[in-house]
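A protein chain is absent from this complex, but the other protein chains hold their places.
Chain naming follows the written order as A, B and C, and within any one chain the residues start at number 1.
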Amino acid sequence: MTLPPIAFQALMAFIVLNAILVVVAYVTLLERKFAARMQSRIGPYYVGWPHGWLQPIADALKLMMKEDVVPDAADRWVYNLAPIVFLVPCLLIFATIPFAPGLGVADLNIGVLFFLAVSALEIVGLFMGGWGSNNKYALLSAMRAVNQIISYDLPFIFAALVPVVLAGSMQMSAIVGAQAGLLGWFLFYPVIGQLAFIAFIVATLAAENRVPFDILEAESELVAGFRVEYSGMKFALIQLAEYAHMLGTSFLGALLFLGGWLGPGPAWLGPVWFLLKALVVFLLVTWVRWSFVRIRVDQILAISWKLLLPLSLLLLMASAFVVAFGAGHGA
Amino acid sequence: MSLAPAAAADLIRQTFGIEPRVEDRLVTVPLAREQWPDFGRFARETLGCLYLNFLSAIDWKAEGIEVICRVENLATGVAVMMRTKLGAGELRCPTLVDVWAGANWMEREAFDMFGLTFDGHPDLRRLLLGDNWELGPPLRKDFVDSGHVPYR
Amino acid sequence: MAVARTTVEVGYGGGERLMMNMGPQHPSSHGVFRAILTLEGETVVAVDAVIGYLHRCHEKLGETLTYVQYPTIASKTDYVAAMTSELAYVLAVEKIAKFEVPKRARYLRVIAAELQRIASHCLWLGTWCMDMGGALGGGATVFLYTIREREDVLDLFESLTGARLLYGFHQVGGTRYDIPPGWDAKVRATLDHIEQRLHEYEAMLEDNAFFLVRTQGVGTISQTLAQEVGVSGPLARGSGLQWDLRKAEPYSSYEDFEFRIPVETAGDCFARYRVRMVEFRESIKIVRDALAGLPDGPISSRPGVKSVGQVRVPKGEGYSRVEGARGEVGCYIVADGSPKPYRMKWRGASFSNLAVLPHILPGCKVADVVAIMGSIDPVFGEVDR
Partner (left out) sequence: MAHDGTAPKGFWTETAQLVRAVSRAMGVTFRNLWRRPVTVMYPDVRRVYPDRFRGILALTYDTETGEENCIGCRLCELICPPQVIKVEMLKAKERNWAKTFTLELYACEFCELCVQVCPTDAIIMLKTFELATADRRTMLLDKDRLHALGLEHTPSWATGNKLRDMQAPPKAARADGAKEPAAKGDAKETGA
């Protein structure tokens, strides 16, 4: 590497950002196709015949060209700023994700913490959107959002901390490194690993507002929740942010539980393995999404505080015990 | 309360002095307007007709409007058709909302369609027609509709 | 004289209350229905239901169309289960005029009505799940599954009558169409297929904790309230009323068939779901029995329609009702001897069923409103008529 570190990082950031945007666009296509097949449909088909390969591009173009409506009664500043405030953290989380050893924007030594902290920031954008729209549906949705995110970030963080404790590091690459070997992935760690993975997936669903926890959007009650008033480009930004967040969390899941880029074959296959694993996590989340009905806000909170939080806390304590007294699996 | 239709008819005859018509399981009772709410309460409490089929009206042109209400006792199968002729030009009728909760929407519909006023109805507003409807109650026989206007 | 509506349409309800309009254009309004909710947080404290957006004055239409013409229009009251309302009208006319109906026609009517019930319940299950699960979630999956099966039934209707939605299958004195060759085999195949798929719906829903917490103990209708408001059909049976017109007042040869009336006592959304799921199976059974015992003979006691005023009904009046997919669909006709009714009153099942809404909504959460609405299964063509 002859480039100075700062230039290298800037270049990486540029590449990752653009790659993420493309991948996110195609992830939506993947989800639509996947959901369609689960529902005995075909899904996108005509744009980019034969399988709708150009559908994401067409969608993006359409949303860009659509009229951008700002409601009269909206709080213009808050309303216009919200999609950006929502999008930025969702893209920032990719900063600490290494796609292969040394291939990433920044492999911070507190990578996991950074990820968790930044991904929790999206709530600000959500709330701004819901509040600024000055719409009753959006307002109800914003109130639900605060409830939900507060109660689900804790189990999310605790579940993500289990691999951290097991690996003994907050650095993403170190966590991956700790998972080397046959059945070394933390998913295969006896009992704790599987339970932590389930808790992680459930908390992910809630943190990303996916069915069965998508009470923020809740088309059937709140029409579209906090984004009911958004249209055109701003709507596209919100959509992009949601999918980017989901993809980022899938990457995190693959890193923490599925051994990141580890896999058979030469080293350059690493990023491919990583991407495949992230896609598996993503499809799992999608599969859950298209299989269940939504639950009510009070029930969601009950599940979080009564079931998920104790479970993840217990797991965290158990893993700490294992590391302290048992044969440590990680470093 | 288990009453055969004939027994129910006897009871009505004794209590109200009306000659009801019995037809299979249906007891048709022509009532005076003053008896309307009392009979409703009697039908519900004594005859056990808890179930409200429908409440509506018929416009008999010169003879005025007749309000009809069919109720039923689901356990015995006895059905009572209450009818009262309001008389020519008369548009007021006592309400049955306090007897059967379902009469609420039914009476609002009759108010809408026939212009009847139900005295004592807690919430007599239009139900089906639009707020800007100005052509009069459509189910009255003197209502003239605009006819078919084809698109050309 | 006409009192205008006195609803508060905008603004906050005062204090900590919020007025929220649900409808008339709303993803889960099942048509055009508007509920003006007063909320305290997420809890509903009052509701004003506004209907009439789909009003076409069917009762006036019935007075201007003849007995020959109206059955084809009757199907437009309840467009999800069009066979039912046609049957109610035709039965009323036959009752007043004392027309005989050949046995084959009566059996065909039973087959059509029960297939229609299956199709209608399919749509109900799908839309209800979509209300609870959202268009972008598991609800949509169930919706598409049930629509897939409903389409199979509609295919059968299409090859029977030529139409998929508004059939015009019944006419005074019998039916208009005989079954085409090979139709019964197709019906049997479709029924086997649907029966097998019902297990899948139940696997998706009945064990599902998410589904159960949304439906159990939600929107409870007491037995007394159900009767007072005139609630009928699966809702009444879900509230513990053993009341099915097919048994209580058999029409159209229903007395020939063995079937069970499902009754649940809880009165909540889940009870209504259970009742309808059993009805699916009972309907399948009835159709199979009716096909097996379908007699030969004419399908109508009267010659085919040749002119507009062909059916004349003597002076008289009568109320006939059928057990539709949503409950008691009734038609009250006053005949004056002319080819048209003097007065016709539709008793829409959904109208009375929906009237229970203001009684049970207060105290629910916003999310329950859509679950309860969906479990009532209103069809707004029938509510507004």
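In this text, a residue touches a chain if its C-beta (ideal position, glycine included) is under 8 Å from a C-beta of that chain, and two chains touch if they have at least 3 such contacts.
Just so it is clear, the model here is predicted, and its values are computed rather than measured.
Considering A:Met128, A:Ala218 or A:Val288, the position touching the chain not shown turns out to be A:Val288 (whole complex). The residue from C:Pro180, C:Pro314 or C:Gly337 that touches the chain not shown here is C:Pro180.
Between the chain not shown and the residues C:Asn21, C:Thr38 or C:Thr72, the one that touches is C:Thr72. The residue from C:Met19, C:Val50, C:Ile299 or C:Ala325 that touches the chain not shown here is C:Ile299.
One chain is missing from the display, and on chain A it is touched by residues 34, 36-42, 45, 287-288, 290-292.
Interface residues of chain C facing the missing partner chain: 65, 68-70, 72-73, 76, 138, 141, 145, 148, 151, 155, 158-163, 166, 168, 171, 174-183, 186, 200, 203-205, 207-209, 212-213, 216-217, 270, 296-300, 302-308.
Following the convention adopted for this analysis, only the chains that are shown with their structure count from here on.
Taking each chain's centre as the average of its CA atoms, chain A and chain C sit 43 Å apart. Averaged C-alpha coordinates give centres for chain B and chain C that are 24 Å from one another. Once the centre of each chain is set as its mean CA position, chain A and chain B turn out to be 61 Å apart. Taken residue by residue, chain B touches two or more other chains at no position, since every residue touches fewer. Across the assembly, chain A contributes no residue in contact with two or more other chains. Interface of chain B with chain C (complex): residues 26, 50-54, 56, 58-59, 68, 70, 74, 77, 81, 100-102, 104-105, 113, 115, 124-131, 133, 138-139, 143, 145. In the complex of the two chains, the chain C residues touching chain A come out as 18, 20-21, 26-28, 39, 42, 129-142, 144-145, 148, 204-205, 208, 210-211, 213-214, 365-370. By the touch criterion stated above, chain C contacts chain B in their complex at residues 1-6, 51-52, 55, 57, 59-60, 64, 224-225, 227-231, 241, 243, 248-249, 319, 321, 328, 330, 332, 334, 342-343, 345, 347, 351-352, 355, 359, 384-385.
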